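Not every chain is included here, but those present sit where they belong.
Note that the chains are named A and B in the order they appear, and that numbering of residues resets to 1 at the start of each chain.
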Amino acid sequence: MRNENDKLIIGGHEFTSRFILGSGKYSMELIKAAITHAEAQIITLALRRANTNAGENILDFIPEGVTLLPNTSGARNAAEAVRIARLSREMGCGDFVKIEVIRDSRYLMPDNYETIKATEILAKEGFIVMPYMYPDLNTARDLVNAGAASIMPLASPIGSNKGLCTKEFIKMIVDEISLPVIVDAGIGRPSQACEAMEMGVAAVMANTAIATAGDVAVMAGAFKNAVEAGRMAYLAGLGRIMDKGASASSPLTGFLED
Amino acid sequence: MRNENDKLIIGGHEFTSRFILGSGKYSMELIKAAITHAEAQIITLALRRANTNAGENILDFIPEGVTLLPNTSGARNAAEAVRIARLSREMGCGDFVKIEVIRDSRYLMPDNYETIKATEILAKEGFIVMPYMYPDLNTARDLVNAGAASIMPLASPIGSNKGLCTKEFIKMIVDEISLPVIVDAGIGRPSQACEAMEMGVAAVMANTAIATAGDVAVMAGAFKNAVEAGRMAYLAGLGRIMDKGASASSPLTGFLED
């Protein structure tokens, strides 16, 4: 059902999938099944999981052709994020990088200001920079100016499965910013991913919702369907909502008088 | 992606689609495309649209193999609903009937009491009775006792596209009633259909959301995907929601110290 002509373009690369899969919090053995069911073309990964000398390397579990989106998790400021991004490229993880700068240990809220600084430095170094951010319209504008390839506002705190708590503010960013807006963090159910897509965001990322589901692979497939549904609805054009009253779907009068 | 072993059973008939399409408010020419994109196996229709001597007959536009679900729209009490249902069977529309009894012209709210009476009469006559109702748990129990084959509670007023305004009460019915619960009326967007399915309802019906969309066929496809997504999520088992705080998807510490 996916429209192959409806492309998501990030940093000059084209994708037909609008669902970005996270790889955290579930076993590496499930990653391949999750990617397959999700029909994902981009997968995020924490560099640490690709960095172990002993034990498993997550890279061995990701199929060829899937774009890696390493994140800078663990970074507490711009300098650390920059350092992780460079390491990632050196390790062969490619040019994409999701900037994640977190200095708050309770709610894990991203530091918008440090994120702007890291974006600026890395964009100049040729990275395709996808900054994770708290949906502040001013910050979104600064990220555009800093050279971001997309804007990744959070829906609610990472891993909370609370859903679209920032709805009104993500709508603003969609309205005002011309880069792809990708909702990241906090999406807990496919219906919420679908709603975000109906609002016109370019893509959705999910991780914890899938990792905490009863069946990881089936939930990955559910998200794929929901994201496609939301995209189709956005493209089709949503119907009007009545403030009051009702509107019959079937003729209500006259039938029995025929 | 649809699981062919996950059957919806209504009155002994098996369906693999859980999206019921309405046929009102859009042109007959679009019906075939809508059914195809929706992959619908059941379509509702107002008998009046099958009843015209002059002009088009909706039955000519519905593909073979699709189950007809004639409704009793126009009925203001049980007696009228019964009369319309009998006419429908005589006209060859089959044994399925959706009871719709409405005496309120402003909000088009179904009359639960008359609906119970009509259900009882028609179930005894061998109809497969699917009553449309305002989601009152006591009425749902009475409809079970009256011989209904499913329960069809409304989400919000017909044609309003307002969504799941009765969420808490539909959850009760799903909890307490063993018949298939099918959400009908008021669903305005695919994300709302998806959410209803996540709650454990057996199927969703939509009409106005599709008829008022910019592109009828694409929106029908969006609903199909969303309903499947919600079903898969329900079967997979939704993850927990955190009341407070956050939970990292990626390891947050130690990386740079490696």
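Here is the rule we use: a contact is a pair of C-beta atoms (placed from the backbone, for glycine too) under 8 Å apart; a residue touches a chain by one contact, two chains touch by 3 or more.
What you are looking at is a predicted structure, and each value in this text was computed from that prediction instead of being measured.
Enquirer: Every chain here is the same sequence and 2 are shown, so how many copies does the full assembly contain in this file?
Expert: 4
The rule is simple: only the chains that are shown with their structure count from here on.
Enquirer: Centroid of chain A to centroid of chain B, CA atoms only: how many Å?
Expert: Taking the average C-alpha coordinate of chain A and of chain B, the gap between them is 31 Å.
Enquirer: State the interface residues of chain A toward chain B in the complex, per the touch definition above.
Expert: The touching residues are 1, 22, 24-25, 45-49, 51, 71, 73-75, 80, 83-84, 100, 102, 105-109, 157-162, 188-192, 194-195, 198, 207-216, 218-219, 221-226, 228-233, 235-242, 245-256, 258.
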